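Have a look at the structure below before the remarks.
The complex appears here without one of its protein chains, the remainder shown in place.
Take a look at chain A:
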Amino acid sequence: MELTEFIIKTITILVVFVLTLVIAMYSTWGERKVAGFIQDRMGPNRAGPGGLLQPLADAGKMFFKEDFIPALANKWLFISGPSLAMLTALLASAVIPFGSTFRYGGVEVVLQGVESNIGILYVFGVVALGVYGIMIGGWASNNKFSLLGAIRAASQNISYEVAMGLSLIAILMMSSSLSLGDIVAQQHGGNWNIFYQPLGFIIFLTCSFAECNRVPFDLPECETELVGGYHTEYGSMKLGFYLFAEYINMFVSSAIISVLYFGGYNYPGMDWVYNQLTASLGTTTGHNIATLIGTGVFFGKALFFIFFYMWVRWTLPRFRYDQLMNLGWKKLIPLAIFNIIITGASVLFLKPFITALLK
């Protein structure tokens, strides 16, 4: 029994891993297509139908380029920088609940890599570690511009982490659980957190833009001031890893946003669909198909947020660095604290009042 559980878990984790990589890979293609659409041009259309093989072509090019390490760079740290960036980006997808359960031969398999009762804290910890890949890489390049770019990226990340954590606290006060599985299950039946936490959602979204180093917060890369930022000295697949980690982070943060605020795999009319399916197809097949629909809905939400990232990237101009710091420390953090106080007051006073009113 323990061995089958182990095998099932291994397969689930592998599936989650592969899915994350594939989605991140095709986000690079999607980004160019969206950019092409917004700028009224075609986007990639040479490699395969509709340019679908473009990510493979890019990866092939990256792998076959010369793998160059500067003479005065710290060799081990230079290599470990991009590896750490990839590692921390991929770690976070382990606790995301992709769907409810699969039934097969009396065994229920949860569509989640690891169900942990500190799920959201784990994500937060992994996000906090994302800084190291950038800082180590930037320092090991032995280049002033790389170091300055790394410091910039790291200080931006740790500044916005504070507001991000504070906006999460409001969610945790409502759900009184840190497990992502529980948080999703509580949003069943149209009870999505976005309706209770609009302000928290906006703060979280802004912070996740900053954490992923996306426009309008893509300050670490700045040609006029910093050459290429922390990856100035990088080339070939090491550069590819840095760029790829950004897309993985985008997918992970989109998934986290849809889990925390948009009900994850829940959708309106879910119970009706479930009852219809189980009545017509039996409790096993019907349940599995309902789960598949839920997972599809979840990926739909996550992909929408990836699209939203791209939409913003090709629409808005970027901030200046002092504006970014002012926004993070002087606007978002007080707003997040305000949000916590409001949430606390509502949970304490408004909720009993409304439940009494509804009875």
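A few points about this structure:
Please note the rule applied: a contact is a pair of C-beta atoms (placed from the backbone, for glycine too) under 8 Å apart; a residue touches a chain by one contact, two chains touch by 3 or more; residues count from 1.
Note that contacts and distances are computed from a predicted model.
The unshown chain of the complex is recorded in UniProt as "NADH-quinone oxidoreductase subunit J", chosen from "ABC transporter permease", "NADH-quinone oxidoreductase subunit J", "RNA polymerase factor sigma C" or "Extracellular solute-binding protein family 1". When the full complex is taken into account, the listed residue touching the unshown chain is A:N117, out of A:N117, A:N191 or A:N326. Remark: the omitted chain is touched by one listed residue; of A:G50, A:G125, A:G300 or A:P352 this is A:G125. Contact with the undisplayed chain is limited, among A:L147, A:V297 or A:M310, to A:L147. Residue-wise, the contact with the chain that is not shown comes from A:I136, picked out of A:I23, A:A73, A:L111 or A:I136. Taking the whole complex into account, chain A touches the unshown chain at residues 74, 77, 116-118, 121-122, 124-125, 128-129, 131-132, 135-136, 139, 147, 150-151, 154-155, 158, 161, 178.
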